[in-house]
Each structure stands twice: as C-alpha cells, then as structure tokens.
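Partial complex: the chains shown occupy the same locations as in the complete assembly.
Chains here go by letter, A, B, C and D, matching the order in which they are written, and residues are numbered from 1 within each.
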C-alpha cells in the first residue's frame, strides 16, 4: 500500500520542476513506497492557498511568498531547499545605455509581482531608488508572462530567469552582447527559490515526517538524475506537458540551466546562512506593505532532512 | 395579517439574536472552536430570519413611504443576514483567513485602505471600464445597424460577429498589452471586445422585434429606412438593447480586472487583487472585490434606472 | 396593445430584396476577403518596426521589399500574417493526431466539454433564478441585488478559491471549470429571461387570469413562449460567455489542457502565432455554438408559426 | 393549481342541487366606483354603479365609446380592482368567482396567442382545465364549426382576417361552456349576415343552456334583439343612466321581430339614452 503524496508546483509543467517529474517517471517515488500526484501550477495559483485548503501535502514555493503566507497565518515550514542559487535577473537592452545598476534611475522596468517583487524592491531600496513612480526613482510595470515588453521596447529592462525568459529574448533575435543582465545573486539581493514547504502542525506527526523524508529523498534522487541527464529530463517534461506547447529545444536548455542552480553539497538540506540572507533581503525591501514585518520564527525545519536515512 | 404580525415581532428578536451571536463568536472561547450548541443556535436564528423576511416582504403598509421603506428593508436585511452567516461561520469554525477572511476584517481593511482603493477605482473603473464599455457597446450597436442596413453585409458580418463573440480575455489581454501598452488603453480594448457581442446580438434581435402592422404603418407613410429605424424599430428594440447594456455593465468590470493580470502599471483593481493574493492578504483582495461589487451594482442600477425611464411602455413595467 | 399580439417578433419579409443572393457564402467571402486584405496591411505596418530593429541588431542592411516579406514571416510578430496562423492551424489541427496533446482539436475538445457542462448548469441556474424572480416577490427584492453583485466579482480572483474549496471536498477535473463557466454565463440568461417572461402584454395575461390558470400553466402556456425571442438572445450571449468562462477556468486548475492552457503557454513563451491559432480555435468554436443556438431558435420559431423572413 | 373548480359547463350530468336557486343574483353591484390613476391625473372610469343581474338574464351594455363598459366587465371578472362599492359574483367576491372559473370572457381585441394555431388557441382553456386530448379536439372542432372557421384550424392568428380572429376568440370562450359569459363587443368586426347568424346561435345557446350573458355592443338593434335587459351607460364618469327591460320580447326570438313596434319602441328608448350620454347632439 503506497502512501499518497500530492505536490503543488508553483508554475506550469517545465524543466524547472524536472526533479519531481523525473522521480515520478523513473519510479523513484514508487521505490520509496509513495504514490505521488504532481499538480502543475500557473499564474493564478498560489501554492500556500492550495495547501491551506487541503489541496496538497507539500508545495513548491519561493521563500518570500512562503514567508508572506506564514505571516498571514498559513504556517508554512521549509523542509527542503533543492535550489541553492537564485535564477532571477534583470535583463536590459544594451542600446538603452544601461551599464550599471546606477543607470536604472528613471528607467521603465518590468517586474514580476505575485510575491516575486521583494528581491527587486530590496535591491531598489539598496540603490536608493523609489519605486512608487515618484521622481528620482524607477518606473515599475507589472510584467506579464513573457518577454514582449523588452522586445517591443515598452520597457528598458525586464525580469528574466536564467533558465527561461533570458533564452526567449535570445530566441527573439538578440545576441548576448546586445543585452545587459544583472543577476540578483550578484547584487546581493537573491532570495531562495523553489523550496519544499509543508504545514507546520503536520510536522508533529512522525508518520508524516517519515513520509516526507521518503519524498524528499526520492525527489533529490530525481534532481540528481536531472543533473546527469538533462536532455532525458527535458523529454520527460515534454511527455508530461498536457498543454503540448513546450518545445524540446527550450526545455533541454532549461534543464541544463536549472542544473547550475541546484544544491549539490547539502543534498537539499536548507543552509541556515542562505535563509538568513533571504530574511535580511526581505526585511530591507521596505515599502508600505512589506512582505514580512519581523523576523519569522520556526519557518524552517531540518526534521525531515534529518529523518532521511 | 397573521404572517406580517409574526414578522414584526420576529424581526427585532432575530436581530437581537444575531447581535448576541456575533458577540459570542468573537469571544476567545468560541472563536475557531464553536461547539454544537452554538451551531444549533445559528440554525434557529436562520429559521427565524427566514420566517421574518418572508413575512416582511408580504407586508403592505398603506402609506407609500412606509411601503418604499419596507421594500428597501427586505434586500438589506437579507444581505445583512448573509454577511452575518459568513462572519459567524468563518470566525466560529476558524476558517483560515487565506481561504476566506471574515467580513469584519474585510470591512476594516476597506476603511483603512481607502486611498489605495480610490486610486485603483480611478484606474480600472473610470478609465478602463467606462471608456471600453462606451466604445464596445457603440461598436456592437453600429455593426448591428450596418448589418441591418446593408443586407449583403448582414450575412457576412453577423457570422463574423459570432466569431469574435468568445475571444477569451486571457487570449486577447496579452495581445492588447502588446498593441496598446501597459496602461489602461489595453484594458479598455479588452472591454471593447468583451462587450461587443452581447450588444450586437441583442440589437439584432431587437431590430427584428417590431410587429408587422407597425411596420406597415411606416411603409404606408413611405418612411425611409432611417425614419423607420428611429421612430419604430429602435423604440421596439430598446428593451433588448438595455438587456445588453445591463449584461455588459458587469461583464466590462470583470474584463478590465482580469485583463490587469496580464501586465499593468502598478495600480488598478486587478493588479491589486493579483498581488495581494500572492501576499496572502485576502482581506485586501476582498476589499477590492467589495469595491468592484459596489461599483458594478451602482453602475447596473443606473442603467436599470435609465431603462425604466426609456421603456416605461413595455409590458414588463405595466403590472 | 393588440397589434403586438398579432405577430411574433420576426423580421418582416422585405419582399424582393430578401430573395436576392440567398446563402451566406458570397457575402461571408467578400467580408472575409476584405478583412484579410486589411489584416495583411496591418501586419506589415505593425511588424515593420520589429523587423527593422531585428535587422539592425543583426547588423544587416535590407531593402524595403525584403522587410515587407520579413514582416509576414516573423517568429514572434506583433500581429501574425493570416497565412502564418493558417499554417499553425493546419499543423495543429490537420497534421496532428487528435489524441495528441499537440493537436488543437484535442484542446478544443477539452474546453468544449467544460463549456457545454458549464452552459447546461448556467442555463439551468439562470432560468431557475429568472423564474423565481418573476414569480416570488421576496426573491425579486432580495436576490436581484446580490445576483448583480455576484457578477461584478472578478472571476479570476475567486476562481482559485473555488478550485481549492472544491478540490478539498474531492471535486476535481471537469466540474470546477464548468462551475466557473456556469457562474459567468447564468447572468445573461437571467436578465434576458426576466425581461422575456414579463413581456406578454396585459391582455394576454388577463386571459390566463380569467381561466384562473395556475402559475405553472401561465408559465408554460404564456410566459415561456412569449419570452423566447429574449431567451434565445440570452442563450447566444451565454454560450459565448460560457466558452470564455471555461477558458478562464483552465488557469486556476493548472492550465493543463484546453484552449486556455494553449493561450497561457503561448503567452508565457511568447509564441504569438500559437496564441492566435488558439484564439481562432476559440472563435470558431464560439461561432459553431452560437450557430447551433441560432438553428435551434429558427426551428422553434418555425414551429411557433413565425413568418419566414 | 390555482383554480379549484371545473367550470359548470364542463361538469358532466345535471347541476348539483346545492347551487344557487334560479334567479339568484349572479352579479350584484352596489355603489361601485373605479378611478384609474394616471400620471396626468385620475380618470374616473366608473362612478356609483348599481346593478343586479339574476341568473339566466341576457344583459346588454351600450354606451358611448370610453364610458366604462369594458371597465365594468373587467371589474366583474376580477381583472380590475374597484376603489369603492360592493360587488358579488355568484354570491362570492369576483376573485373567488374567478378562481372557481365561473365565467368566460371574450375581450374586445381577439388576444390570440400568436405562437398557437387557431385550434390550439381554442383549446387553450380546455388544456388548462385539464380535459383529455380527445375531448379538447371534439370541443374545438364543434366551436370552430359554429363560428364558421372550419378549414382554418392549422392556421396561425396572423394568417386570419380581423373578423376571423374575432370569431376564433369567440370559439375559445364558448369551448368550455361557462355558465356566465362576459362578452366585450364580440361581433364588432363581423358583417351583418354572420352577425345575424351568430346572434341567433347565441340566443339559441342562451335559451338552451340558461346561461347568464353580459354583452357589450354598439349596435342598438343587436342589443334589443338579444337582451332581456339593456343597460345604457354614459361617460365621464361612467355611470348607468337607464336600465331597460326587454324580457317581454320573449326568450325565443326570430330576426323578424326587429320590425315589430315593441322592438322599435325599445330601440328608440335606447337611442335616446345613448344620445343623452353624448356631448354633441346634431
């Protein structure tokens, strides 16, 4: 009798989540005695809401949004952090003359909201640029789902992920030298992405912890496999993509880029230093509705990681 | 008589009961862990309210003003009771606020965020909705007239009208953002597309609604196309056209808000909703929803008011 | 008014002119051709800048005619040329097996099924509400304001909650999407039907009173037949909206399959042509659905003795 | 279901003994008045109307256009609520009488449902009263024959001439054989020959079935020929100015009596009353 686990992803089926699909496809979950359902996400899906409503056992989320939910009463706890590095960056057209972060002043910037805006806000706070449209700041647009604003010149810079949107810009005919990128990692405002979160009270149940331990371990096995066989992982993604819209070229590239962000040393165990850095960034983001107002307590746990045999 | 007397007695009693229940549910011993007894009390209140309301709506005071008052009371009390149930269930059962905040929390947030709400309202309703609504309804109307005037085009235009009938917001919104930029014009364009079809279909049906004898009269005056249109067919079509205006008044609001999910400057009701959802500030989300509901209802109410004045002769207004 | 009673609201046969050029093919063709011509011109104009920019970025010098040709052959145009959309449609409709996830027909079917279920639910709800409002004074006063308010609630904002709540009680798949579609489409039916059911003139109603006919009899024998012109326009609007609702409903269910998923994926990956193909799919579907309602309308009208127009 | 009773004419067998004795007042009106409230002021349609009609009477109402004849019939039929006065129909309130389906009403305009064929229109009340299909068909056939509309059963109202529509509406009211008939200018759009024919048929029917008939007409000869009592009304406000007994002309009348002196005398009195109700007297 296999244990049932439902995982809610943060976004649509793509190589960003290859570890989970591979683990399912390759039977790693089954070997661990688990029956896993992978629910793809989308722009309209807030994983904390899903888990609070009982729609999932574990969710993939970015830490800022998970901590925001925690402050709002959904006690999410990070149990694993397969992604070590952030893939988020700001990509600008070189022709705009932007060379350094200081040049962003007065520019129109496309930003992802939905919980992903905090690193950006922290960065701007650090640079001393206002984001509310007042003089001496930057003009912020809520960027849609794609890179058109950059290509159509509606924005000078837009948010991109190293593994996704950046390549869409390249595919649109830009050469890398025609672009200027600012990685959040390099700007010191990176926050943790793609961690695994569960509801805090469930962790009191040893059976649940054991189940999650099996799940995390099997997922990690999936991630290892992705790192070694990115092309095959991309194929698996394509097989699982119900929309039939993904292209092989793009997913292969994405799998390869994802591999660069993964945690190889800690085997997905959250590094408290990364956590502290994320908290510091978020507390610096300021604004009138900060994502978190105080340092969260108990937002992560090594219980699951430690339970892995 | 009996029924209404019961209503007059029951209404204050039910109100008192509700007030007591509200007080009770917010006390720390009950909030989130209400027992069976509490729920039984709520069910009794429910029954009492139902009886009271149906009695109230049968009330026919002699005095005209009193009657108006009674007519107003029923929907207000009905709504108030719905809110009461919502509050009691959410608080009493301890529903997490990220799923469903309590009305009291929403109200508090609404009042606290008035400046933000006002800015969003101006951006979304005044700029996007109103302009899109006017253009979309006009376009649907004009295409219907053109199709009607030029029979050759009619058979070409109407199928094409059907064609654009279901262009989904989520499909056109990104395209409109690409074409018209991030600000309100792209949202207005989405609203135009959404409101076009209901107006087209209703105008076409309305223009076909005039009876034969009425037409013959115009014919006997050798009235031209436009004269017949203005003096006969449009008046007859008005009830249909107002149906479209009413349907569109709510559709336009939904369209504009949804369109803001696909790229916007950092203001607007849709923008606020989408970012607050991900911040789990569901109270703010519902404050925006409440704003949308209020604005939409007033908008609808105005359209309905104009309708009553313009189509007073329609049997639906003659009892 | 006695004159109203003499005639069903049907277009007066305008004598000779109505016979002229019977059949829709000719006029539709002319209008379509006009639109195609306009479309090509628009495509050239709107894509011009993008193409020119692309050539400049590539450092290539091109003649005007080459730019014109290129405007109709871009991978991510502002406005794809008609033939690009047609090619994409052919690729995804004809050249792909219907069972494949890359087939637009497959996705259209997914959307259609929730559209139809949603429409059925919405029509039921809409007409039940209309009947209640027309007959029960209490409900008219207390329900109508709330129905209107319900329609002003942005569906995309509460759709995730609906999905989560339904999901937590075990309802998944087609049904949640259909609920969203029903929620959107019941309103036009209610509005139209309330007007239609109250449209019989006083003398027609008096006749029923003299028979002391029951509410049900008055409904079936007078109100409903009299409401049909209104009802059918309501149904036409509603079925189109229910398609929109079904597509919108695909987002918070993870946009796994369906035209909405195609649109979203196309939008996410900036595949403009795919968006347009999916839009066309939706539009064709809508035309078919509206046409079916129109045919039903014509059949019913004929059986009720309407003059042929 | 709203109506409790099957109308008397539909009940098989003879009349139950419990019903009102013959010559009980079928319509009993005292001090009736009715005002229409309009935006530009009230219209006094009926004022202080007194009227008794006993069972089996044939009462014609005659009066200038707009004097309140239709309104009076509508009040009796519970289609209009009076502002004052008392009214009883068959001993109960008009609304109870309506619910009991005590009467059949022929409106001034045909009021046919445009989506029903003529036959279906005639069968409408029968459907509502729950008669079987066979019974409905038999009755509608008989009535359509009576009004000379055979062969038009399958037509829709707009395919009929004005007079034919009116006849269809007569057939519809007669089809369920109500004990009390309220007829508002039923023969207005018919030519003399058909009219004479239907007058005779109606008289036969009345004599045979002992119906009570309230009959609005503009034709003085028609009123005198048909009625046992003629009510002359006058407008603004609508009131009764003369009630003429014509029962002495007998129940079985031939068209020829229209030449007799008694007939002409009554007709003259009606005409005088009518003239008095008019403002111009040229």
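Just so it is clear, contacts are C-beta pairs under 8 Å (C-beta built on N, C-alpha and C of every residue); 3 or more make two chains touch, one makes a residue touch a chain.
Keep in mind the model is a prediction, meaning the values are calculated, not measured.
Composition notes for this entry: the full complex, per chain label, is A x1, B x1, C x1, D x2.
As a convention for this text, only the chains that are shown with their structure count from here on.
Placing every chain at the mean of its C-alpha atoms, the farthest one from chain B is found to be D.
Of all chain pairs, the one linked by the largest number of contacting C-beta pairs is B-C. Measuring from the averaged C-alpha position of chain B to that of chain C gives a distance of 19 Å.
One inter-chain figure worth recording: chain A and chain B are separated by 38 Å, centre to centre, where each centre is the mean of the chain's CA atoms.
One finds 83 Å separating the Cα centroids of chain A and chain D. The set of chain A residues touching two or more other chains comprises 43-44, 46, 49, 52-53, 144-146, 148, 152. Multi-chain contact residues of chain B, defined as those touching 2 or more other chains: 99, 174, 178, 212, 261-262, 274, 277. By the touch criterion given at the top, residues 3-4, 6-7, 9-12, 14, 17-18, 20-21, 23-24, 26-32, 35, 46, 78-79, 137-138, 141-146, 148-158, 160-161, 164-165, 184, 187-188, 191-192, 194-195, 198-202, 229-230, 232-234, 236-237, 240-241, 243-244, 247-248, 251, 259-260, 263-264, 267, 272, 275, 278-279, 282-287, 289-291, 307, 309 of chain C touch chain B in their complex. In the complex of the two chains, the chain D residues touching chain C come out as 1-3, 74, 77-79, 98-101, 103-105, 107, 109-117, 124-125, 127-129, 156-158, 165.
The residues of chain B lying in touch with chain A in their complex are 96-99, 174, 177-178, 181-182, 260-266, 271, 274-275, 277-282.
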